[in-house]
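Not every chain of the complex is shown here; the ones you see sit where they belong.
When the chains are written out, they are named A and B in that same order, and each has its own residue count from 1.
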Amino acid sequence: MSPKLALLLVVVLHNYAIASFGSDPDPVQDFCIPTTGIVGCKNSSAATVDDFVFSGIKSPGKFGETGLAAQAVNVNSFPGLNTLGMSFVRADFEVGGINVPHFHPRATEIAFVLEGSIYSGFVDTNNRIFAKVIEKGEVMVFPRGLLHFQMNVGDKPATILGSFDSQNPGLIRVPNAVFGSGIEGKLLEKAFGLNSKEIAKLKTKFAPH
Amino acid sequence: MSPKLALLLVVVLHNYAIASFGSDPDPVQDFCIPTTGIVGCKNSSAATVDDFVFSGIKSPGKFGETGLAAQAVNVNSFPGLNTLGMSFVRADFEVGGINVPHFHPRATEIAFVLEGSIYSGFVDTNNRIFAKVIEKGEVMVFPRGLLHFQMNVGDKPATILGSFDSQNPGLIRVPNAVFGSGIEGKLLEKAFGLNSKEIAKLKTKFAPH
């Protein structure tokens, strides 16, 4: 087969892996497992129970700077979720660890405290905060698209299980999006009332490495 | 105020508690807490963080005949979920306990095994079964509206946490819906190939007490 054609197919297929996650509507079939590296879905008769089971969050993931280890179980890591309208996350916190102010542009989140004591809250569009410390076994809901955050205020590690009403809720960490994406410095100075040196420091801290 | 009017208002308000759970669309406000016993929603400025936190599933509920204790966290038990498009459940299993074949007419379910070993599966619309034993820390997804079931096959109690992409997914337990709701016996005999005595026995067993 000609190199041109090979290239074309590679492009098609690569793009497709993305395109096949195209919407969160009511499903019109039982399920649609994207076939790895190829367009469309597996023939349903080729699906197996393992397409619907995910085993990757039995233990905490790798902790980051802020003492958080978040493992997303969405359509990218668990393709069986495709068209099913939901996803999941396991978030482990070191003592004092935080989940920075963030939001999910495409989903509501229900968080269950598996272990620990977590200061947890969200901010509504009237700029009102709804926050408190939630304990093991408690459930908190973060309405779709609203800014929320968490901090382990207990004296031992904590774990939260979150679920979402989108197969790919998306995640925007405010510090990184604002200071680490390359927004014009002058705009940020005016937005936060900080001087160019202060903004430069924040930009350096959050610059992608 | 006249008795007639009082009655009218009682009817209105009672009905309204139901009517205010009228749809699972994208929300058009941050949240909408139904005001207990009154139509509509709380004024958003009257909402508190406790409207978004649920503390009722810290421990197992009351076990039923089949060795299951399921506690639904939906818009009826946790009104803060209203218009947010999600709900939750904690299901505890005694050794050998089962969750009878059932389905949720309005939601996909993601189940996380908190403890134990659970034989878990669903049946698709081609009558194919997808079932296996899932272990602590594993996640399984049940596509919207499909029949599914669970059984604790381990030697100790088991617990599952389920989340749904509807504020009120609904639950239909097949044995009860089929044999305990009052469907014409002749129809059931023909449907299951059982005789009138066998059907009568099943009807007795599942008759609402």
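Criterion: a contact is a pair of C-beta atoms (placed from the backbone, for glycine too) under 8 Å apart; a residue touches a chain by one contact, two chains touch by 3 or more.
Everything numeric in this text was worked out from a predicted model, so none of it was measured.
Enquirer: What is the copy count for the full homomeric complex in this file, when 2 chains appear in place?
Expert: Number of sequence copies in the full complex, not just those placed: 6.
The criterion applied here is as follows: only the chains that are shown with their structure count from here on.
Enquirer: Quick one: which bits of chain A touch chain B in the complex? Just the residue numbers, please.
Expert: Where chain A meets chain B, its residues are 26-27, 30-31, 44-45, 47-55, 57-59, 73, 78, 80-81, 84-88, 108, 110, 112, 114, 121-122, 124-126, 128, 130-132, 134-144, 146, 161, 163-165.
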